[in-house]
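Structure in structure tokens, see below.
A single protein chain has been omitted from the complex, and every remaining protein chain is retained in its original position.
After this line comes chain A, so read on.
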Amino acid sequence: MNALAPSVALDTAAARVMLRARDITKSFGPHLVLSGVSLDVKRGEVVCIIGPSGSGKSTFLRCLNFLEVPDAGGVWVDGERVACQEIDGVLWELPARVFARQRASIGMVFQRFNLFSNLTAEENVSLALRLVKRLPRSEARDIARAVLASVGLERFIHHRPSQLSGGQQQRVAIARAVAMEPKVLLFDEPTSALDPELVHEVLSVMTGLAGTGMTMVVVTHEIGFAREVSDRVVFMDGGGIVEQGVSGEVLANPSEPRTKAFLSKIK
């Protein structure tokens, strides 16, 4: 790990790498969940992570923005080390305020939406604009309305999460993340908690987002989305990456038996 000081690690890919994860290792008690997972995501690239339940996909995603603190390894976003800094060969935590701001540049969309239930759709989106970006209330509101309109929810800005369908809630959650203009957007099974007829509206918002050049890492079971929208598919199993490659190729002709077995099960 020390051999991979950020300067060394990033020189090779220069500005093209937006998200870099190196040797992410994580255990819960005696249970090793991630055994040294590395992943580079280029600027504007859309990467889908697929794999059986319990293979560590969520844990990996959560390690990228330090909702779980990895036991070892490192994460860089746009060349900047996440949550840590190296000073004179010693790895230190970032100060809490700096870390909090840094997190705003890594958006996250959760399986269960996690909208703030005490706030309206507009307030969900504008809250961090005011508190983190320190925008004036009116400016934050205007941005929130514009972003909500871009996900087709202009008529629902004053609704509470409890008054919205699952698909609408997830679109608000995407708007909340997008409004912060993150450098990379992480999705953890964004459609798995939705009724089947609502999956489409969320996927189409995500497709639109990919079209704007957003760098995205998407854990999903939606093979259609992976094939058509993502640039690369990563197959995880047993706490590691088993196989990865151009979406069409991996999904059509997996080379690893475990990938084959998984794909045949979910089709």
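Criterion: a residue touches a chain if its C-beta (ideal position, glycine included) is under 8 Å from a C-beta of that chain, and two chains touch if they have at least 3 such contacts; residues count from 1.
Here is the rule we go by: contacts and distances are computed from a predicted model.
Think of the chain that is not pictured: of "Putative ATP-dependent transporter SufC", "Glutamate/aspartate import permease protein GltK", "Anti-ECFsigma factor, ChrR" or "Fumarate reductase subunit FrdD", UniProt labels it "Glutamate/aspartate import permease protein GltK". Here one chain is not drawn; of A:R16, A:R101 or A:H200, the residue touching it is A:R101.
Of the candidate positions A:L19, A:V82 or A:M180, contact with the hidden chain is made by A:M180. With the whole complex as reference, residues 65, 67, 96-97, 100-108, 110, 112, 114-119, 123, 126-128, 130-132, 173, 176-177, 180 of chain A touch the missing chain.
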